[in-house]
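All protein chains but one are shown at their positions in the complex.
Think of it as A, B and C in the order they're written, each chain with its own count starting at 1.
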Amino acid sequence: MSDGIWRGFASDNYAGIHPEILKALSEINAGHQVAYGDDIYTEQLSGVVKKQFGNAAEAFPVFNGTGANVITLQAMCKPWEAVVCATSAHINVDEGGAPEKVAGLKLLQVETPDGKLTPELVDKQAWGFGNEHRAQPKVVSITNSTEYGTVYSVSEVKALADHAHSLGMYIHLDGARISNAAASLGTSLGAFTTDVGVDAVSLGGTKNGAMGAEAAVILNPDLVSAMKYVRKSGMQLASKMRFISIQLVAMFEGDLWLKNAQHSNAMAQELYKGIKDIPGVKVEAPQANALFPILDPKVTEELQKSFRFYVWDHLTGQVRWMCSWDTTQADVDNFVAAVKNELDN
Amino acid sequence: MSDGIWRGFASDNYAGIHPEILKALSEINAGHQVAYGDDIYTEQLSGVVKKQFGNAAEAFPVFNGTGANVITLQAMCKPWEAVVCATSAHINVDEGGAPEKVAGLKLLQVETPDGKLTPELVDKQAWGFGNEHRAQPKVVSITNSTEYGTVYSVSEVKALADHAHSLGMYIHLDGARISNAAASLGTSLGAFTTDVGVDAVSLGGTKNGAMGAEAAVILNPDLVSAMKYVRKSGMQLASKMRFISIQLVAMFEGDLWLKNAQHSNAMAQELYKGIKDIPGVKVEAPQANALFPILDPKVTEELQKSFRFYVWDHLTGQVRWMCSWDTTQADVDNFVAAVKNELDN
Amino acid sequence: MSDGIWRGFASDNYAGIHPEILKALSEINAGHQVAYGDDIYTEQLSGVVKKQFGNAAEAFPVFNGTGANVITLQAMCKPWEAVVCATSAHINVDEGGAPEKVAGLKLLQVETPDGKLTPELVDKQAWGFGNEHRAQPKVVSITNSTEYGTVYSVSEVKALADHAHSLGMYIHLDGARISNAAASLGTSLGAFTTDVGVDAVSLGGTKNGAMGAEAAVILNPDLVSAMKYVRKSGMQLASKMRFISIQLVAMFEGDLWLKNAQHSNAMAQELYKGIKDIPGVKVEAPQANALFPILDPKVTEELQKSFRFYVWDHLTGQVRWMCSWDTTQADVDNFVAAVKNELDN
Partner (left out) sequence: MSDGIWRGFASDNYAGIHPEILKALSEINAGHQVAYGDDIYTEQLSGVVKKQFGNAAEAFPVFNGTGANVITLQAMCKPWEAVVCATSAHINVDEGGAPEKVAGLKLLQVETPDGKLTPELVDKQAWGFGNEHRAQPKVVSITNSTEYGTVYSVSEVKALADHAHSLGMYIHLDGARISNAAASLGTSLGAFTTDVGVDAVSLGGTKNGAMGAEAAVILNPDLVSAMKYVRKSGMQLASKMRFISIQLVAMFEGDLWLKNAQHSNAMAQELYKGIKDIPGVKVEAPQANALFPILDPKVTEELQKSFRFYVWDHLTGQVRWMCSWDTTQADVDNFVAAVKNELDN
């Protein structure tokens, strides 16, 4: 890694701020605004979110994805209730135990082949209703695109939403990379959320070009009244909220969210084309902006001397290569060349 | 309130971003940086904080003051321990119960005349050591400047730190407005923290001109190892941390923190001069950047039609008027004229 | 203190099991019963509790008073809500922080002259509804008889219940010594609970002659559905519940609760008569089964060499002397003689 400016394939949250978002921040800086969300830009965001997710949608801007997930799940659950999720879900493996530690939530985990739940998989944990010895299943939480780069189709989300509701449960969608999912599906953001009955979305901005901006987007009106309280007691209420809201306005008012996601998805396809036929690389075609190749750990080790990226499964040698809004074709070509070079040795 | 650009006296977190901080954000935007704090600007902040608070100081950037307070107190306390604080402390009255709800902390509260604890006041709650029926007192938490705009002197903090330590307790300083305290005292930031034995500081940036940037600054090395875990499980770990760290670098590398605080303190003095002799206003001289006048509620009501500010005590009619880094002399003059006008009626 | 059998005035929970309760335990021991409350004795208790508290009353037997209080308050509160109580309340001072640590409850405390809240005192903390910066007041919790041995009258409880309800809040009555209160008031148990609108009672058995048996008694039907879950997740669900339930049946089916409480109250009157005129003893007449005399600490120290009892306030020299169901007139006479002897020196 150089001391100067560099870009890699470790994560989309290694990237900086998209220029349009940075510009928006500076354009709304003058003067005072009421703190804690009673500002005009948060009001503007409200309209933007309704445009994307329908008139019932209510947006609650927060600092980060863990915050959006945990407070939303807390709003959905009474203290004795629980959340069904994939074993690989971010809430289960990558939030330092925050769901359990901040909100007392029990996560009822299901192994999945590809990071995606199905109604049948949900049923492995959605049982014991009315039996107080069991933390009561109340939410199905899915991630789209998933932690394994896969994408739920509209009908797959609908089947899960219908199933959850038939059990008296809610469905939550962790949308840290929801824009990548929509770009992959070629649909609106509402098509696989509002339109198919999702109750709440953690709307991601940061990984797609914001500085740090996420929102809990509540689609089920029953959940709205809890949100301002769980956001505050969950330490996710920004004082100068205008600067979070405006990032999301800049991203979701027009099509910046889509252009950025289409770009990072396309770069992942380019990367896939470049490496799929290299002997020693075992990889499936990306559905969103990440590849999960399996490599000889020695190759991984050598590559990591020049490129930072994460090993995803120590047992299998699976790694993660991820593209972001600022990945260039030259970045891809350069990285492909390095992989080739390493595997030629 | 106008639809256009305006400034008022409601709170220092109604103000925007100081231009130098906004500039710093844009200057470091290019290219990738490792996420979650392993970036070069967070490393730079580490040096800046050591310069301000001494070589043992370790900085953990977080999103907001509630987050800084709660995770720091959690790092100080075992699950059965408790925090002695003023009844008026922000952690007690203005954090939505986050200390109790996120960290299970019991707050052992003491009434104070002016928001300031003393060793004698601490003793009203610091007892019962070894008795498991009582949540065990472990931390004395003070705020400087306080929620009532008062300022602890260096020797007052030292007396509290010595007292806490003599009881086997830690001392935490909520420094949401630490720069205003330092400006008021005419000392360095370390003079009333590191130098007198404070164990940890919640270092405020947001209210003094940042967009949204605070840090838990740990001065007692025994507390360091817990911090990265409580920050993560407390949902306060920023992915693109460089953009939080650089705000604090821009503020604390040179003297921006001091200039901004001196300015807002000075504006509070100007406001005091303008109103202290108006009949119907009962007010004490400000020690930092806020005044707490007592007004006839009818006057308050009239003034609030044109100026947003908070009632601090419904029973007494006490209100809060606060200056910020961007308050101008014209703002003050204009507001004083309005107060005069109202009280002449 | 002797190595043999002794009785003192330290606490009513130093006493053993009333013979009728011990007998009941052994009489229902034969054979199997369904665990976790689906046994015939718990069903029997259900009827007994309805007889005492009205047909809507539902009983949830638990292990101890802290458990009864915390799970009942949790059933009343959403995670962001809070409980108004006297500073001297058992939940605040004597439960090791369990309300905060187990249930995340913030306690909004009010100083009282005698351990008793009033509507006016409640109002000191029951405010800020709808403001997410403040943990939302949802329950008024009172203790009858109080931690200071005082007794709320029927009309005092009614005034508090009406006030709580007018604010959209619940009222909870910690009845660890509810039988002593009823005996003192000369009323039924329902007269100052069900009949005046109390929403839930922590029904005490242990201090009044049980081995270890308390129950959450829910009077407001809206709260019932939560109870089995908070009891289980609060670790208060007994497997062999029949042995807890039968203790409460034995106590509340007839008038054992009343006889025991009348006796301990009467013994406290006898003790009062014996000591009230001793020079050096400052004491008010007991309202229930405890006296809170103020003594010279040296006298206290000497007396404690022969009799175990607790200092209630180190600053004033106040101590607590408590009678129990098994206190005898001879115990009282013997103790009075010792006090006299000590104060003659």
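Rule of thumb we're sticking to: contacts are C-beta pairs under 8 Å (C-beta built on N, C-alpha and C of every residue); 3 or more make two chains touch, one makes a residue touch a chain.
Computed from a predicted model, the values in this text were never measured in an experiment.
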Candidate in contact with the missing chain, chosen from A:Lys23, A:His133, A:Lys273 or A:Lys298: A:His133
Contacting the left-out chain in the complete assembly, out of C:Ser233, C:Gln287, C:Thr300 or C:Gln318: C:Ser233
Listed residues B:Gln74, B:Thr112 or B:Gln287, member touching the removed chain: B:Gln74
Touching the absent chain when the full complex is considered, from A:Gly47, A:Gly97, A:Gly168 or A:Pro297: A:Gly97
Residues of chain A (touch criterion as defined above) contacting the omitted chain: 79-80, 82, 93-97, 100-102, 104-106, 109, 127, 132-135, 314
Positions on chain C contacted by the hidden chain, ascending: 4-8, 10-11, 13-17, 22, 25-26, 29-35, 63-67, 70, 95-98, 101-102, 206-207, 211-212, 229, 232-240, 243-244, 308, 324, 326
Residues belonging to chain B that touch the chain removed from view: 36, 74, 78-80, 103-104, 132-133, 135-136, 226, 228-233, 237
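Quick note on the criterion: only the chains that are shown with their structure count from here on.
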Approximate Å spacing (C-alpha centroids) for the pair chain A, chain C: 50
Touching two or more other chains - residues of chain B: 95-97, 101-102
